[in-house]
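Can you read through this structure? Questions will come right after.
Here the complex is missing a single protein chain, while all its other protein chains stay put.
In order of appearance the chains are A, B and C, and numbering begins at 1 in each one.
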Amino acid sequence: MVKVGVAGYGVIGQRLADGVALQKDMELVGIADLAPTLSIRALKERGMPYDLYLVEGANKAAFDAAGIPVKGSFADLIGKVDIMLDSSPGGVGAKNKERYEKAGISAIFQGGEKNSVADVFFHGYANYEKGLGAKYLKLTSCNTTGLIRSVDCLDRNYGVDRVAITIIRRVADPGDYHRGLTNALQMDKAPSHQALDLMTIMPHVEATGILVHTPVTHGHIITVVAHGKQGKISKDMALLAFKAHDRIRVVRIEDGFLGNASFFRYARDLGNPRGDMYEIGLWEDSIVESGDHIMYAINIPQESVTIPETMDAIRAALRMQQDSASGTAETNKYLGLGKWK
Amino acid sequence: MVKVGVAGYGVIGQRLADGVALQKDMELVGIADLAPTLSIRALKERGMPYDLYLVEGANKAAFDAAGIPVKGSFADLIGKVDIMLDSSPGGVGAKNKERYEKAGISAIFQGGEKNSVADVFFHGYANYEKGLGAKYLKLTSCNTTGLIRSVDCLDRNYGVDRVAITIIRRVADPGDYHRGLTNALQMDKAPSHQALDLMTIMPHVEATGILVHTPVTHGHIITVVAHGKQGKISKDMALLAFKAHDRIRVVRIEDGFLGNASFFRYARDLGNPRGDMYEIGLWEDSIVESGDHIMYAINIPQESVTIPETMDAIRAALRMQQDSASGTAETNKYLGLGKWK
Amino acid sequence: MVKVGVAGYGVIGQRLADGVALQKDMELVGIADLAPTLSIRALKERGMPYDLYLVEGANKAAFDAAGIPVKGSFADLIGKVDIMLDSSPGGVGAKNKERYEKAGISAIFQGGEKNSVADVFFHGYANYEKGLGAKYLKLTSCNTTGLIRSVDCLDRNYGVDRVAITIIRRVADPGDYHRGLTNALQMDKAPSHQALDLMTIMPHVEATGILVHTPVTHGHIITVVAHGKQGKISKDMALLAFKAHDRIRVVRIEDGFLGNASFFRYARDLGNPRGDMYEIGLWEDSIVESGDHIMYAINIPQESVTIPETMDAIRAALRMQQDSASGTAETNKYLGLGKWK
Partner (left out) sequence: MVKVGVAGYGVIGQRLADGVALQKDMELVGIADLAPTLSIRALKERGMPYDLYLVEGANKAAFDAAGIPVKGSFADLIGKVDIMLDSSPGGVGAKNKERYEKAGISAIFQGGEKNSVADVFFHGYANYEKGLGAKYLKLTSCNTTGLIRSVDCLDRNYGVDRVAITIIRRVADPGDYHRGLTNALQMDKAPSHQALDLMTIMPHVEATGILVHTPVTHGHIITVVAHGKQGKISKDMALLAFKAHDRIRVVRIEDGFLGNASFFRYARDLGNPRGDMYEIGLWEDSIVESGDHIMYAINIPQESVTIPETMDAIRAALRMQQDSASGTAETNKYLGLGKWK
């Protein structure tokens, strides 16, 4: 039984904790945080299903005032785990790494950290084998994780050598008040980091892209123009591959999936905790062919999409499974992915 | 065991079904709908926890194509229940009523129907006794339901004889594509129907109000200026009453409840199905006194706030409990309301 | 002096009227509308710079009540003009056409009408010559007009044979209350009509595209992936061509043009009437090369972008100038386009 800790119980940290708790071959030892945030208060109202440890600088009195039980210090948590999932705010993970090294434990960092924090920049499908036995891994960001799922899926089946992407990015998560955009689309300098990251993970693909921020909170939408290495990938070929993937939901506008908010509503109606969805969405009615290219659109549930690949990363880092096929299959089994097909 | 059906499995209908399923002294016989919407598709993916009946005009072939099992017709459902919760689109409920009358069953209509559809315009706290044994009840709308909770709470404790409200209304629900507003505030002709409805339910209170639509999806916010019948209601007095109420959550900005979206996030983090919340929120830091008036702000989770009062309505209509105190207590027990305090 | 009328004084109609009024070789005879809208009320408050004619079904009493002077009937206006710019609501233009035919006058329809209403589907740069002497022309829609400006610009200079576009569409205009979208991105079935329309106007280019609606009011953003017919078009080559175009503004994020809302603010600060801009924006920092493709992003000021090309259409239909170069130059001169460079 692999022992896992989670540092930072924010939007991602909560979902990592939930994800680990579902893996029957892992044990969630506890989570660490700094302040009695709403998420920590909700944990308390739920009866503390996860033990809480406090990082340095935490105001213990504030936790006491809110009646939130504390199990121990961050050092205590580090001492009990085999691997830490670090979803601290950007930059903090790099500092935490020194402590993980000293304690001799592994760690997996989220997209907010610099690549240099880790030995391997990781994606469960596209380069699982590179992560095998690695001490420190960094996950791709939410957009890149979902994007690579779809591109790797085509590449694995038919070969892909070039993609051009347009990322229509949601600018904040539901409940965010520290960032936002009002009645404006915002440009990022091109090329987008997601295109560059894709090339790092899949070096045989040439990629570029433009990112535009939009004032919504539910799910990024990415359009992908892809070129088949061995000739054109037709809509039928693409659909065949996408439908067979356990982390891709192929849906249709005519069935009611009108946009990113439809996915959120559907996940809520499914009874998924927090209305989360681990799968990316892919619109069948968005797939079009043009010359020797194929174009399609996907939906990225930004709060939860990286959870499965992070579980894969634990499996790779600790050599729980030896290849992508068996590692991702184990994750999918415990998260119930692919069952809906 | 009271047998209950739900007509219309939309935003409200789903939550009514879930609410009934939680009442240990009620049995949810099934739900009726017209088309294989996303909500019905989600029901199927969940394994059909509720039986589905089709209303007239439903395209059975479309359900078959989507692999959605159908239990019977709307007539079949009507024949099996003691009472129907009708959350059909506005106007359809009035037509359905003829069938309920013919079958001799009771029904509870939602806010979208005209008042004339029902014998009693109902609120679980403010006029439960009027609903006792009534055959046809209509629930107050989401805003009015939450508003009355707070005004009735003050009135019950200290007496209230006048209120002026400003409703800052969310314009659509998450996932709505059939209505919306973009970068605009929209005025309604005053006085708002919610103020008029409050006077219907609480005839001893004089009320007026202005409603402004805002382009958000999470929770209406209402400001209330109230005048105490027997003199000024102080902030301390108000807090004492509000905090004792099982369907009001008193919260603070400084704890992280920054606005309507904070409530939504908190409910998601609590693990509440669909991220719903039955309680209204009330900001302690919004309560101010001025002259002999008190002013405060509340948050109305529009998708779920009417569920408890609808359960109360079943209890009143079928004389399951004989007064507001025992009826609402029973509802609260099964929905877990007040437990968090 | 060419005599011009405008039917429909809405978002587009007002701007057409202003545009014609600026052409020194045209005379704006008047505008026709149905109801005392805010735009008509503003016209009255401005002292009726344009004469108003009423279409059939107009409630004259309502205009009288608002003190708005009326010059005559739609028939009167038709009798006085050489050409009508028809910006009536979609579908009405087709009906009006019968009257234009009977009166023997030309007409130019906007994007909302079906292509079949016109003899020629027109763009001032891409197919001016096709419009020469044509009786009935239809303008491309706002997105297509701006898109073609940029693609035609590259094509004219270097040859283009394939484009794939992603349209990030603003969903409503400032002040619109009859349509809107709240916290949602919405997919359209692919391929987008703009890609198809581009192929109609530029039949030697293969085009496809995906359109996503976003909840903003200021300017569509389109990303374009283009392939050079005679080899790769480099960023420098593209910039050289774009900067020489009188209806394209090349701008930079680092200068403060952060997104579509920056263009709107800039146009307001320029003192442009209504804060309008005739030029599309093109971000220098968005241009990227990848393999033999070039990718870039443009901003489409949806309310005003079609005005110059409609002036071009008058020039073509009435043979005022005989080719694209001289026709567009005349329009640009009177609208002050290119002066800012």
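Going forward, a residue touches a chain if its C-beta (ideal position, glycine included) is under 8 Å from a C-beta of that chain, and two chains touch if they have at least 3 such contacts.
In this text the structure is predicted, and so the values were computed from the model without any measurement.
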Considering the full assembly, with which of the depicted chains is the omitted chain in contact? A, B, C
Specify the residue from the set C:Arg156, C:Arg274 or C:Lys333 that touches the hidden chain. C:Arg274
Which of B:Thr37, B:Thr214 or B:Ser234 sits in contact with the chain that's absent? B:Thr214
Among the options B:Gly10, B:Gly259 or B:Gly338, the absent chain makes contact with B:Gly259
Contact with the hidden chain, among C:Asp25, C:Glu45 or C:Asp323, goes to C:Glu45
List the residues of subunit C that touch the chain left out of this view. 14, 36-39, 41-43, 45-46, 66, 174-177, 182-183, 218, 255-259, 261-262, 264-266, 268-271, 273-275, 340
Determine and list the subunit B residues touching the chain excluded from the picture. 162, 164, 166, 168, 170, 183-191, 206-210, 212-219, 221, 223, 225, 253, 257-261, 283, 285-291, 293, 295-297
Touch residues of subunit A, complete complex, unshown partner: 171-172, 174-177, 179-184, 186, 215-217
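The criterion applied here is as follows: only the chains that are shown with their structure count from here on.
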Can you work out the whole-Å distance between the CA centroids of subunit A and subunit C? 42
Using mean C-alpha positions as chain centres, tell me how far subunit A is from subunit B in Å, no decimals. 36
Among the residues of subunit A, which ones contact at least 2 other chains? 183, 218, 257-259, 261
